[in-house]
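Yeah, one chain of the complex is gone here, protein chain that is, but the others are all in their spots.
And now, chain A:
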Amino acid sequence: MSESDVTRHGVQGTRPGREAPTGTRAGRRRRRRGRGEQPMVPDATFSSYYGKPVLNKPTWKPLDIAGYLYLGGLAGASSLLAAGGQVTGRPGLAAPAKLGAAGAISLSLAALVHDLGRPARFLNMLRVLKPTSPMSVGSWLLAGYAPLTLTAAATEVAGRWRLLGSAATAASAVLGPAVATYTAVLLSDTAVPAWHEGYRELPFVFAGSAATAASGLALAAAPTAEAGPARRTAVLGAALELGAFRTMKRRMGLPAESFDQGRPHLLLRAAELLTAGGAALALFGGRDRRLALASGAALLTGSAALRFGVFHAGVASAEDPAYTVVPQRERLAARGR
């Protein structure tokens, strides 16, 4: 606004005023930030309605929902480590994993209810079971999974009802992977370009991220003598997460840009460094307790940064009409219309 002045001779300055060409406004084409990767498609000009977004952006609160994506993954994969620790006789690994799963899923439920516009109606989530709604499927999944992890953790703390505890641990390990990966479907089943276009790879990204988070917690909390499986899981998880994420960005086309700009870019870059660094520490740190702690902290933070980065990139891609219009135009052109 301040770039123009109203003078005796009309408006002076950079705003074109009544000379403005109408109907030709192209959307913002922000430059890609410096580093490396080439744009997957050439910068396209496109029409939009005064640069306003086509989509309504998600109303979800970042802390609640990105936080839930993270905690759900942490819980789901922790249940696997808990069961594994129990079966292979590593109580020092199983105990923190069980407690971590129960704590994370409890926080998740609180975040999910808090995010509702009408929290008092949270039970409406169990009013129907709709396979077409990932959120409905997820609600039922959590309704089964959360009591199991809580039972497993309670019996662990109480030190009694071992049989019940083992059964709950085993059952939560069956549901755990589903809890950790369905959240990818939750995001992908929207019109948000950066979430929907990555639907093939996002579940694998989240699976890897869940594995690194859970093994990070185990590395930080379990005695080093029993943390071997957590170290290996961390390395495998980091490889899956980073590999799947790169594949996703490469195949996504234009909306992949939203992962490389602004806050999502910072978060995802941090996630990459922390996850890779944490996995390397886990691999080469040996049995040094302090290195294990540092590795665990890096992995936990890296996984969280990834979830927040993916969340914010999706919101950014919904806010820019280019990511909605240009791919659809290209699709139409490819169909020859």
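Definition applied: contacts are C-beta pairs under 8 Å (C-beta built on N, C-alpha and C of every residue); 3 or more make two chains touch, one makes a residue touch a chain; residues count from 1.
Here is the rule we use: contacts and distances are computed from a predicted model.
Matching "NitT/TauT family transport system ATP-binding protein", "peptidoglycan glycosyltransferase", "Phenylalanine--tRNA ligase alpha subunit" or "Ferredoxin" against the UniProt entry of the left-out chain gives the name "Ferredoxin". Within the set A:192, A:221 or A:242, the residue that contacts the chain not displayed is A:192. Of the candidate positions A:180, A:222, A:267 or A:305, contact with the hidden chain is made by A:180. For chain A, the residues touching the absent chain in the complete assembly are 21-24, 46-50, 52-60, 76-77, 80-81, 84, 87-88, 115-119, 121-122, 124-125, 127-128, 130-136, 139, 177-178, 180-182, 184-185, 188-192, 195-196, 199-201, 203-204, 206-208, 210-211, 215, 229-233, 236-237, 240, 314, 318, 321, 324-325, 328-329, 331-332.
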